[in-house]
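Here the complex is missing one protein chain, while the rest keep their positions.
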Amino acid sequence: MTVRLTPDQVALRDAVRELADGRIAPRAAEIDTSGEFPWDVVKLLAEHDVLALPFPVEDGGLGGDLLTVCLAIEQISRVCATSGLILAIQELGSLPLMLAGTPEQRHRWFPDMAAGRTLPAFALTEAGAGSDVADIRTSATLDGDLWRLDGAKRFITQGSVANLVAVFARTDDAPEARRAHRHLSCFIVERDTPGFSAGKVEHKMGIRGSPTAELHFDGARVPDANRVGEVGEGFSIAMRTLDRSRPGIAAQAVGIAQGATEVAAKYAAERRQFGRPIGDHQMITAMLADMATRTEAARQLLYTACGEVTAGSPTASRWSAMCKLMAGDTAMAVTTDAVQVLGGYGYVTDYPVERMMRDAKITQLYEGTQQIQRLVVGRDVLARGG
Amino acid sequence: MPGAIWAIAELDDDGQPTRLAQEVATLARGLAGTAGTDAAGVVLGAGEATVQAAGTALAAYLPVVLTVDVPAAAGHATAAAFAPALAALVLDRKPAAVLVGASPDGKDLAGALAALLDRVVLVNAAAVRWTDGAPRVEMSTFGGRLVTQSLPTVDEVLILVRPGSTTAEPAARPGVVTAVTPAVTDALPLVRVVERVAAEAAAASIDDARIIVAGGRGVGGPDGFGVIRDLADALGGAVGATRAVVDAGWIAYSQQIGQTGKIVKPALYMAVGISGAIQHKVGMQTSGTIVAINRDPDAPIVEFADLVVIGDLFEIVPRLTAALRARQA
Partner (left out) sequence: MRIVVLVKAVPIVGNERLGDDHRVDRAGGLEANGNDEYTLEAALKLTEAHGGDVTLLTMGPPPAAEALRKGLAMGAARAVHVSDPALAGSDARATATVLAAALRRLEYDLVFVGADTSDGLGGVIAPWLAALLGLPYLSYGSRIEPGPDGTTIQVRRLGARGYDLLEAPLPALVMGTQVLGEPRYPSLRGIMQARSKEIAGWSLADLGIAPETVGAGAAGSRVTSTALPPPRAGATIVRDAPDAAVAQVVDFLAARRLI
């Protein structure tokens, strides 16, 4: 399969790039230093229908496919990883409904999300259940015709600002259910539900404008109409969601790498040492070449993975894990090299590359650590003999 | 003998042939001389007295001037009123080439005339020479990056002539003016002029200015144009601008130079605070001498200017104006 962007994908990519360069880039440094969630960027993205991209047309969305959404995430992340994440989470938080929600549920929640009036969050991780997703302890118990949620989530992106959260909770304690991965269910919990609250917001190395929060469920009750998919389908929904959301994180990572490469290239063309631009010195030239090549490789793998996932390939999980694995490691390596190219100037906050390096790290950690991605890929390699 | 060469003369607000009309008349006279045929001018207007006076003025340039009174042109957009009368005249007398000045009115008239006569139009003529029994048209295409020569493939043509094709020069002695009344058979829908609104102080035209001082985004705002105007005054030139500046409302569209504005060819073009992007470049790159004042040494304009001053235009331009005035004193 080869990837050629269609003319409207090119038009869309360029339109988002223009918006990012013009309106988001000037805010990026401040978003990082203040650590404040950029509501103005949410508004901007909403106004320009960027947040509408993932949603169906009949719900007010733009009906964009996975590649189209990733193109937009990449362009925004080039200038601000926190801002790129806003679109990535708009998609991540809505995926359970996309994959397993009823038409009524989708029509109920999607219009506001497409309009950017509602921000979602995806609450899977707990203090004791990170990579080991199956070990989730938050419980959901049927009490009359309401589900009662008890427990806590940790490291939830946008948890403190979301209007609705897709929460994964244990609905069956039986060991057989656990073994069969039928022990979890998924619920939509809206912000003002009594018994639901956001707790501590983490201080982080990077993507500092994106609030990462604890969520507490103390007898929070939601109607059965808020259950997404079958009882016991939660684990499957979570895994299928991640297959589709990992490319979004890969897009964020590719964007970060691209942005860092551009800053480094511009610097290397202007900064002169030993009588010439440092870009002419071979060690720097080589670094820039490697940065660009690796970024392009990660990008092409991402675009291909999007096509495979959209086409419903039986190896979608493997593609998704591969592209996130590649992109995350690339972003870390490229941003580290970008700091190196800028030398001392790369270490100080006057230039954006130190922020990009700090931002890059998370792409190796969330939506499944690189180690988890390697497990997914490695197991498939063994199963298929290649 | 080939058919005659005609010049259609546009009139200004005072009822006199415009400078462009004088150039086209001179061109027609010259072509006719080379071709060994007759030259004639045609004046269309509303009112006998008007066309008579204009015809007399045009006769300074041509041996024969035909005047056509088109009363319907009064209070209407002129092209639709003139074209049927002119078409009838052309069909009756069969000139080989009809030259029209490429002004807005001229283009409107040429288009309507071409439709009525189903005739070939050679457009954008920067120069016309009679070669091998036909008018050879020189065109500058792609904003001056290329110069082409074209010959018509038919015997009867319309030619739209740009300003500056030739220098207007009266003939040795004035020609004869004759009023004619062509038998008009066609009609085009007339468009009513509801009112005429005058602009505030109209700026000096850049169309044929010898010197142009143009400002771009670097000028910063409508006030910044004050330093540009002062320099233009000191040089005796006209003020020009880029599209960005016009779109921002700092100056009128009539002063815009570039792809969607005017193409100019002054002897001196001073580009102040102008980056030299291609859409502007195509409007001025054939200027005799180009001097750029810009704070950015990597601006594209550096590639095609003759002299580039790197610096703050607000430091340099006022000093330049003062130095020029001191020199004149």
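Should a chain be cited, it is by its letter among A and B, assigned in written order, with residues numbered from 1 in that chain.
Please note the rule applied: a contact is a pair of C-beta atoms (placed from the backbone, for glycine too) under 8 Å apart; a residue touches a chain by one contact, two chains touch by 3 or more.
For clarity, every value in this text was computed on a predicted model and none was experimentally measured.
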Notebook entry, point to check: From the list B:160, B:177, B:214 or B:227, which touches the chain that is not on show?
Noted result: B:160
Item checked: Which residue of B:64, B:77, B:91 or B:127 touches the chain not shown here -> B:77
Checklist line | Option from B:55, B:182 or B:283 whose C-beta touches the chain left out | finding: B:283
Checklist line | Residue of B:8, B:137 or B:209 in touch with the missing chain, whole complex considered | finding: B:137
Next item on the list: Considering the whole complex rather than only what is displayed, give the residues of chain B touching the chain that is not shown.
Entry: 13, 77, 79-80, 83, 102, 104, 107-112, 114-116, 118-124, 136-137, 139-154, 157, 160, 188-199, 202, 205, 211, 235, 243, 246-247, 253-254, 256, 258-263, 267-268, 278-279, 282-283, 286, 289-292, 297, 302-312, 315-316, 319-320, 323-324, 327
Next item on the list: Since one chain isn't shown, list which residues of chain A touch it in the complete complex.
Entry: 7-8, 11-12, 15-16, 18, 48-50, 52-53, 62-64, 68
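Keep this in mind: only the chains that are shown with their structure count from here on.
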Notebook entry, point to check: Using the average of all C-alpha atoms in each chain as its centre, how far is it in Å between chain A and chain B?
Noted result: 59
